[in-house]
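The other protein chains are all here in position, but one chain of the complex has been omitted.
== chain A ==
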Amino acid sequence: MNGSPPPPRAGAPAGVDAAAHAAAEDAASMRLAAHRRSRLRASLLVLASQIALLAAFIAFWEYMTAFDKQAAFMFGSPSAIGGFLLTMARDGSLWRDTYVTGVETLLGFLVGNVIGTLVGLSLWYSRFVSRVIEPFVIALGSIPIIALAPIIIIWFGTGLTSKIAMSTLSVVIVALVTSYKGAVGVDDDQINLMRTLGASKFQIFRKLVVPASLSDIFAGFRLTVGFALIGAIVGEFMSSSEGLGHAIFKAGSLYIIPKVFAALVATIALALVLTFIVGKVEKLLMPWRRLG
């Protein structure tokens, strides 16, 4: 028909059909849009409530410390904390401390997770080896990392390396256990299927076990962001000249409570940013999870 309008009579039924079809599609897309809008409204409501809760807490805190010198000294006040944050931002210490702790945390997180995940996954290869080392892993996992801090300082010095080592140690066992759990949790039927397709053990490992463990590995990542940060901060508590842990420790020793809280706010922000990045990477690496 080359673009010319169809003759009215012959085209009429088809036109009616098409119109009905289009109307049905419109209705469907409107329903979808309405559904999306109501979902958006629900999540906006959650966000608004969270902001309100936080604001109420801060207002209560401010009010309770505004007329009571002693309370203001003991608990700090939101305005004083904000003041310290501003000063620290202006003199650059906020950025430097956050950067130092961030680097320590990130490196500890990476080294710990790479080692832990590699070991955890490769334990899938040998039931025998994993059974042999299981009690040792449990024993290592139950050591409070802070108890190791003095030795770590002796071994690695008071610089960056000892903080990264502390951070790595807090991460590695968790990463090992979560990735091993992911690897041994792979469906036996799926392994049998790979075997009937003629897969070697390495092919089963690479094409099935590793990708199937990804969601457990990422659950470990999200968990270990916090652990890595704890490791770095504890390392800084023991001996350091910079970093958020150093700032917290120093301000605490000098009874400058609002400054402790100011550094704590920066620590929380750092943890949130790192968790956000892990979430983004997870979505990027596991596109099939967004669907369904």
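Methods note: contacts are C-beta pairs under 8 Å (C-beta built on N, C-alpha and C of every residue); 3 or more make two chains touch, one makes a residue touch a chain; residues count from 1.
FYI, contacts and distances are computed from a predicted model.
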If you look up the hidden chain in UniProt, what protein name do you find among "ABC transporter", "NitT/TauT family transport system ATP-binding protein", "Cytochrome c oxidase subunit 2" or "Carbon monoxide dehydrogenase"? "NitT/TauT family transport system ATP-binding protein"
Out of A:110, A:137 or A:214, the sole contact with the unshown chain comes from A:214
Touching the absent chain in the whole complex: find that residue among A:74, A:118 or A:197. A:197
Which residues does chain A use to touch the chain missing from this display? 187, 189-190, 192-199, 203, 207-208, 211-212, 214, 286-288, 291-292
